[in-house]
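Sharing a structure here in structure tokens format.
Removed: one protein chain of the complex. Kept in place: all other protein chains.
The letters A and B name the chains in turn, as written, and every chain counts its residues from 1.
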Amino acid sequence: MADPAVPLPAGAGAAEREALGPRGPKPRHVFSRRNIFLYGTLFVVAVYYLLPLYVMVVTSLKGMPEIRLGNIFSPPLEITFEPWVKAWATACTGLNCDGLSRGFWNSVRITVPSVLLSIAIASVNGYALANWRFKGADTFFVILIVGAFIPYQVMIYPIVIILREIGLYGSLSGLVIVHSIFGMPILTLLFRNYFASMPEELFRAARVDGAGFWGIFLRIMAPMSLPIFVVAIILQVTGIWNDFLFGVVYTRPDTYPMTVQLNNIVNSVQGVKEYNVNMAATILTGLVPLIVYFISGKLFVRGIAAGAVKG
Amino acid sequence: MSKSERPNPLFRNLNAKVASIPMILTASVVFVGGTLWTVLYSFTNSKLLPRLNFVGLDQYYRLWATPRWLVSIENLLIYGAISLVFSLVIGFLLAALLDQKIRFEDTFRTIFLYPFALSFIVTGLVWQWLLNPDFGIQHVVRDLGWTSFSFDPLYNSSIVIYGISIAALWQGTGLIMCLMLAGLRGIDEDIWKAARVDGIPMWKTYLFIVIPMMRPVFITTLVIIASGIVKVYDLVVAQTSGGPGIASEVPAKYVYDYMFFAQNLGQGFAASTMMLLSVVIVIVPWAYLEFGGKKRG
Partner (left out) sequence: MAAANGTSVSIQDLSLNFGAVSVLQTLNLDVAEGEFIVLLGPSGCGKSTLLNCIAGLLDISEGRIFIKGKNVTWEEPKDRGIGMVFQSYALYPQMTVEKNLSFGLRVAGVPKDEIAKRIARAAEILQIEPLLQRKPAALSGGQRQRVAIGRALVRDVDVFLFDEPLSNLDAKLRSELRVEIKLLHRKLQNTMIYVTHDQIEAMTLADRIAVMRGGVIQQLDAPQTIYNRPVNRFVAGFLGSPAMNFLEGQLEAGSTFKTDGVSVPLERYAFDGTERPTGACVLGIRPEHIAFGEAAKSMPFSASGSVEIVEPMGSDTLVWTKLGGRNLSFRVEAERTLRSGDPVQFGFDPARASLFDAATGNRL
């Protein structure tokens, strides 16, 4: 092979230059066929994914007359926030007409303690499974993970009985317990794998230093695990906020979470359908998880990947 | 002499055992106990209250003779097939597109994934609105002059389940894409370099090298999609409430309605046991392949 560093002898023909081929960086075409296809496809798909959100927003900002006459995709001619106010404060669900605000606060009262309790239980448990293995622990853990695949429908009625026995059926505390139970498999797995991936020697060093079960957890492990706690919080906040089934089974109308109330507002058969109010209510319900999603960014992806890829 | 004897094993590691009590209770009482309880009571004629009055397989005979249950099963199969095929294909294609070292990758991923943050209730209500024949897509297309255009899946009992599937795919493909993307990123860069040196076209590299290497990712994804299919409930409730008529009923809704509205607990238990059975049929071969295989290896 000719060494490209050696200059061609004087008088070398054009054919010889040609044979050596081009030099320098490869030319790049921004508008190559590949790029047009690539970005074109991605753009079309992105529009498809964004369209429902867009329609929701524009519908919620229109008045009913405009909705009846116009096109769901067209932007509002006259922006009105009245549907939002109505959805929040005065929309009717069955007996009471105080809007989604009641459901919102119920959901807050359900989500906050459920997230805290489930993460507290699962993190300590995952730590025990990773670092303080005892006989039989893995058996229960396997049952727990396998149990995550059992359809909820199989277990909802026995739980109704248990909650009724301890006097928590229909109360928010009962629902908090249910969320903690069903959040346990995935969270325990998440924490167990995380703690197991931490260097074992760190745990041993802490033991030589004399720290015990709780000392090592609170002073060494937990401070090192902030990312996984954030992932768990994201996972739980969105999961519990979005729950419908447990809300409808284990609460009463005055303690219904936001999703259940939203469904009752939109799908109620009485009265004239107010699509703008419905869409405003829908956005309001989706707002909390959406905010969590957009703030958390990559951690959300990590959370669902961790939540999804089991074992 | 202190502690020269082996301590009682029951009290060794006591803190860890205390910390595991919630797990032990959940696993044994709720998961195992609850499941066995439901299966046991599915053989009774419990109505409003659970009673141990055994009637053998009566509930199951009645279940499989109920048109609503048969429709539910048929819907679940159609919905399941669509979900599996389309979320895998679309999810993988989107992931492969995003894996081309494109600009704005984060933006695109954020857009594809955001529906997954929304609940099925919100998803169902949005698509109910979009598919509303009087205002939604059908109306808009007709306004454009194509007056015979018809697209009203939610009001047409023969295609209503497809309308629900559209919403489900919109909500869930982002997740599959993310898992696939993680799988693609997990593949050694050198594989791509080797394929390029060997002059293998990109689509062939994907088809014959990359996809086979992503087998574990595909299997986990499959399990996730499958367990999601069986649980489908909220979406139907929000989008159609099972209608028109009973055209979009699903098993989970059947269970709920029989347990809490029809006051026919026995039917509900039998139907939920059938759901459990279907999950077992999916999970056991997978678990055998995944974990049984590892022990041999």
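Note that contacts are C-beta pairs under 8 Å (C-beta built on N, C-alpha and C of every residue); 3 or more make two chains touch, one makes a residue touch a chain.
For clarity, every value in this text was computed on a predicted model and none was experimentally measured.
Peer 1: Based on the whole complex, identify which of A:63, A:76 or A:215 touches the chain you can't see.
Peer 2: A:215
Peer 1: If the hidden chain were put back, which of A:24, A:65 or A:223 would touch it?
Peer 2: A:223
Peer 1: Suppose we count only contacts with the excluded chain; which residues of chain A make the list?
Peer 2: Touch with the absent chain occurs at residues 199, 201-202, 204-211, 215, 219-220, 223-224.
Quick note on the criterion: only the chains that are shown with their structure count from here on.
Peer 1: What whole-number Å value describes the gap between the mean CA coordinates of chain A and chain B?
Peer 2: For chain A versus chain B, the centre distance works out to 15 Å.
Peer 1: For the complex, give me every residue of chain A touching chain B.
Peer 2: Contact set of chain A toward chain B: 38-39, 41-42, 45-46, 48-53, 55-56, 59, 67-68, 71-73, 121, 124-125, 127-129, 132-135, 137, 140-141, 143-144, 146-147, 149-159, 161-162, 180-181, 184, 188, 212-214, 238, 241-245, 248-249, 259, 262-263, 266-267, 275, 278-279, 282, 285-286, 289-290, 292-294, 297-298, 300-301, 304-305, 308-311.
Peer 1: Which positions of chain B touch chain A when the two form their complex?
Peer 2: Residue positions touching the partner: 9, 12-13, 15-17, 19-20, 22-24, 26-35, 37-39, 50, 94, 97-98, 100, 102, 106, 108-122, 125-130, 135-137, 139-140, 143, 170, 174-175, 178-179, 182, 220-221, 223-224, 227, 230-231, 233-234, 237-238, 241, 251-252, 255-256, 259-260, 265, 268-269, 271-273, 275-276, 279, 283, 287, 290.
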